[in-house]
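One protein chain is absent from this view; the other protein chains keep their places.
Going in written order, the chains are labelled A, B and C, and every chain counts its residues from 1.
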Amino acid sequence: MNVQLSRRSLLKAAGAGVVVTSLGALGFEAAEAAVAAHVRPFKLANTTETRNTCTYCSVACGVILYSRGDVRKGERAELIHVEGDADHPTNLGTLCPKGAALKDFVRAPTRLQYPMIRRPGSDRFERVSWDVALDRIARLMKDDRDRNFIARNADGLAVNRWTSTGMLAASATTNETAWATFKVAKGLGIVGFDNQARV
Amino acid sequence: MTNSWTDIRNTDLVVVMGGNAAEAHPCGFKWVTEAKAHRGAKLIVIDPRYTRTASVADFYAPIRQGSDIAFLMGLIRYCIENGKVQWEYAKAYTNASFIVKEGFGYSDGLFSGYDPEKRDYDRSSWDYEIGEDGYAKVDPTLEHPRCVWNLLKRHVDFYTPEMVERICGTPKEKFLKVAQMIGECSTATRTMTSMYALGWTQHSHGAQNIRGMAMLQLILGNIGVRGGGMNALRGHSNIQGLTDLGLMSHLLTGYLNMPTEAEPDFETYMKSRQFKPLRPGQTSYWQNYRKFMVSFQKAMWGSAATAENNWCYDYLPKLDVPSYDVLRMFEMMNDGQVNGYICQGFNPLLAFPNRAKLTSALSKLKFLITMDPLETETARFWENHGDFNPVDTASIQTEVIQLPTVCFAEDEGSLTNSGRWLQWFWPAATPPGEAKHDTRIMGEIFLRMRELYRKEGGAFPDPILNLSWEYHDPREPEPAELAKEINGRALTDLTDPADPNKVLVPAGKQVLNFSQLRDDGSTMCGCWIYSGCFNEAGNNMARRDNRDPGGLGTYPNWTWAWPLNRRTLYNAASADTQGRPWDPSRKIIEWDGSKWVGDDVPDIAPTAKPGQVLPFIMNPEGSARLFSRGMMRDGPFPAHMEPFESPVPNVLNPRMRGNPVARIFRNDVAQFGNPDEFPFAATSYRLTEHFHYWTKHNRVNAVLQPEFFVEISEELAKLRNVTNGGWVRVWSKRGEVKARALVTKRIRPLICDGRTVHVVGIPLHWGFTGAARKGFGPNSLTPFVGEANIETPAVKAFLVNLEPSTAPQDRPGVTS
Amino acid sequence: MSGSNTAGMVDSPRTAVSNPPVQPVAAHFGEADLCRRSATRDLPAPQRQLTPVAKLIDVSKCIGCKACQSACIEWNDTHPEMEHNVGQYTNPHDLTAEMYTLMRFTEWVNPETDNLEWLIRKDGCMHCDDPGCLKACPAPGAIVQYTNGIVDFIHENCIGCGYCIKGCPFNIPRISRADHRAYKCTLCSDRVAVGQGPACAKSCPTQAIVFGTKEDMKRHAAERVADLKSRGFANAGLYDPAGVGGTHVMYVLHHNDRPGIYADLPENPRISPLVQTWKGMTKYVGLAAMGLMAVGSVIHGVFAKPNRVSEEEERHAEDLVEGRPVPPPPPGQP
């Protein structure tokens, strides 16, 4: 973290101008005079770089994610910056206003963290464990499938349709996730199965 | 896209119509500005609004939303009339010379065989005359009155520049300027590219918009060449991939189709698909359908799929309707016929039309499961947010389970971009809290259900119990494992048909690509068009060699493109009937006397002689279709159709509303508005500062475009006493929104058929969750009707009314 | 990136030819390369002259996507406020201490063609060769200029007086309400110092913003101007105003004959004569005046004998008070 940043955040914490000015009186000025006239230290020093692809549109710009920590080494890693990949033939390192701010998408305060259940009629979500959530889902789905599965049509023809539960697949998940999702959904006989391509 | 993003740099003329590339795909648009700067290319924008793309265009022409077909047919008429046709290409590579059956006809905007009761056509007359030899009859001289070329000439004759102006509101001289610029691209050495997106697809006649331009491109000889093609700018990072992998109601992987009730057994299903060539010596690649289908079924059910049980053909659901698309599902939901719904990274409450109907439908569910990295309006559809989501929470009995997933930064795998490049990426961050990979969630749900079926039995458990699920950790299949499955492998030694002792692929090894797939169950392959992405050479999607030998933006060794790492589709059409490139300076491949060579993978058998084997190998004709036979529900030629909500009647046939064969549900008809009540023509679109409903969660993008607004002309503002930056209420037959008014010179009233048409522009990025200010989406207003062939919601042209108003109110105690 | 420059198919000058380093790198320039330092008289002459750099903003290629704003916020970790929509695309509505660059949108109907032109200009520090902010700054070392032309604010030395605002011919610097220091575009001096282009230039999707040596940028601008002229923009040209000694942020304008239409880009920017006088003459004349005043007094004090009250005058006063006769007022006085 470079001096100016730590300084500025400190100031934010300090808030009021009075506090700020008094910092001067406390000799804060002198303390930083040393680094003063130097350009800001380069903030990507000692970060881990990872090749990734922008999650938004289908130009699929190459991006480099800079993080503290390295997930490949099993460490906890925190994303600190995102930049276009200069080696990528399509975007040549450039990014659009969305891509350039990918970091704040990943670190949005509204990122979901825990499974939640909203009970019928309730006005709130309640946190539950993954096991509770997944068991509940499996049960709800099986019961509905068993109750409403259409094995044969009027003419006695095997049609094996499950129409009373539907699924919308994501548009930003990987092909690999899509294939796994496809297998499960079609395997269960879900016909109301669609994705963003329709929109 | 038939071409790649980087290929756009090779064009001479960019036509952006039905899209807004600069705004929605800025980094891809770079190649337009490069072509302008370094090839002297020109850019034309045709749009109801003067967009960001228009701001850097050489020429801008306004058009009324939904009237594109008339404009495009007008262009074709202009080209034919003024000899702006690449004759050698059009004659050799299109079905211009094919003779159409007796009985095919067209009048009052309708083709032969229309049944108003069924709202459908009997398409039997829309086909070629077949000779005794079983081949389609052709007249290379193009003199036969019923040859496609002459039918086309007659069909487009109606669309004179005057008629175009009358329908589209585009001033005649502006239309002619566009036509003249486009006409220049009919020579072999000038190419034009078409960049379009949802501005064309989201109409009840969306597919015909695109066909219109495709036909024009064929006439100009611009398909298969560098700097040409039809380039659909897909919206999401992997929407192409999910479509390729068949995550749709009517599809299986690689554009194989879901069986229907009309195909009770495997052979019947097969018969209607292995098309025989319609002309001598043509490829008709779909003859390999069976290999792909069987390999796919082996990938699904492994050893359970045998020749005896038709490779588990019965396990596949059989459709009784064309598709259980999203609109149909929400209609059924609203009817109480759907109990459960799973939204994986999807926010239908804002994405689909008629929000009031969506809310009512979701409220009738027993359970809703959402998987997402972010809060979504859908997961909280039951939560009251005052005007922004006026629901009675207590009365909604839906159980909602919200599951946190990772996002790209914490995930690994491949995404398929608009140019069909499959690009592998790696994780960089630790997921927040307890967020999990989608693969883990799907795995866990599947394993739990399989376990329940093992223990309890239940309705037709076989496809579940036998689903092939052999992964290192069944709870969470690894991306590489899945990718290898998609590529396919040999299940037994694959021997050379010529020499049984020669093993081409040993059992258990990855197949090289789909050319090695078999229909005898000896191979498995998840998605044939992706076969080759992860073979014995390794993960080709992870390749990062960005060298460009030809210097024309091919990048053959950068990741991997489907099919077979081919970068330009139909590239065999980039050479003439002798195999010489139309434009040597933009060569893709050429015939060296014995085989095709060049820096892209030929889109034709490597040794197929030019002139004999035609380039459009997926078609039984071998040529491209100006006349699409019975392939489309709404006509073999595009004919002008108005939106279901239009400010003017259809000049071809005033009794015709919208697309005559588009599916509409009874209750929705009552919700169509008329111009007397809703005088203004609205359209919905994206802004460059935001991505759908995602970036409103991002503080930076929220700062760059903080608050919902609608764009109107100075004239309309005057008409309704609206002040710039003030609040307005916009309402349709289906709902209302309150927005800030942005009064602009970039929108101007159009004169269509003698009436003034005011356009209202409604961006779509706001909701009631996230960092940006609370707002509405246009889907509170849009009609619940889909495209006639593919059911894409028609949300680009509808009617609204507008008046000054007060600010919307959040629920008591919340200030927004 | 080898590929895309072959076979005569050159693309635009590339701001980022390589990805940023992640291993620690020493800055390529620093204190020793200052050619100007605010409120500092005897600044040691730099030992070397860095190649002048420049950012070229080609307004004719700009699609107004705001990637530059986004990249700027992210690189500098600023937190601009979320405002309201007030009927315009320009957001935030003005430069702030947290928003160093801004797309300014102007809808202009060209009187010659009657066509609408959507003029979009990226506003921000122009890095003048003769920086008014630096001239006006009273705090030693708060504003510096490197020999490559970058004008940088050294916030630790800034006292928040706002003189830079008065000195700037382009109305760029903004004072932070949080820490009372002036902020503006640094031309990403920290990136340039390790061989990377500014964040905005790197992100720019259409490469309307490019960065390089000033010479290269002028050459590239010439090509762009030629292209624009060929497309009918007879007055296309390069905006590199001489009034401030030229700038290290330049514009290619389709209508270089009237910069004013691009959200009031100054026709002929120069440091205000008022500021010149204030920082020049006033300073010297003023000090002289005060000096003379002091010296004059001293001299008078030395040569003229002090103005003392005599015994006699005390007596007169006593007499007056006691009522004894005293000298009368001189005639003609009450």
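Definition applied: a contact is a pair of C-beta atoms (placed from the backbone, for glycine too) under 8 Å apart; a residue touches a chain by one contact, two chains touch by 3 or more.
We adopt the following convention: contacts and distances are computed from a predicted model.
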Name the omitted chain as UniProt records it, choosing among "Oxidoreductase", "ABC transporter ATP-binding protein", "Formate dehydrogenase subunit gamma" or "Hydrogenase iron-sulfur subunit". "Formate dehydrogenase subunit gamma"
Just to verify: which one of C:Lys66, C:Arg104, C:Lys122 or C:Lys166 makes contact with the chain not shown? C:Lys166
Could you pull out which residues of chain C are in touch with the chain that's been left out? 39-41, 138-140, 157-163, 165-166, 171, 175, 180, 272, 274-275, 277-278, 282-283, 285-287, 289-290, 293-294, 297, 300-301, 304-311, 313-318, 320-323, 329-330, 333-334
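Throughout what follows, only the chains that are shown with their structure count from here on.
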Looking at A-B and A-C, which pair shares more C-beta contacts? A-B
Of all the other chains, whose mean CA position lies farthest from chain A? C
When centres are defined as mean Cα positions, the distance from chain B to chain C in whole Å is 50
Measure off the straight-line distance from the CA centroid of chain A to the CA centroid of chain B, and report it in whole Å. 25
Taking the mean of the C-alpha atoms as each chain's centre, how many Å separate chain A from chain C? 39
Going through chain C residue by residue, note those that touch at least 2 other chains and give them in order. 1, 3-4, 11, 65-67, 69-70, 73-74, 205, 207
Please set out, as single numbers or ranges, the residues of chain B touching at least two other chains. 6, 26-27, 30, 546, 548, 553, 555, 688-689, 699-701, 704, 771
Within the complex, chain C is touched by chain B residues 6, 9, 22-23, 26-27, 29-30, 33-34, 36-38, 40, 50, 52-56, 58, 60, 546-548, 550-553, 555, 688-689, 699-709, 723-726, 740-746, 771-773
Any idea which chain A residues touch chain B in the complex? 48, 50-62, 65-67, 69, 71-72, 76-79, 84, 87-92, 94-102, 104-106, 108-123, 125, 130, 133-142, 144-146, 148-149, 151, 153, 157-199
Residues of chain C touching chain B in their complex? 1-4, 6-12, 60-67, 69-70, 73-74, 79-89, 91-92, 99, 107, 109, 115-118, 120, 205-208, 223-224, 227, 230-231
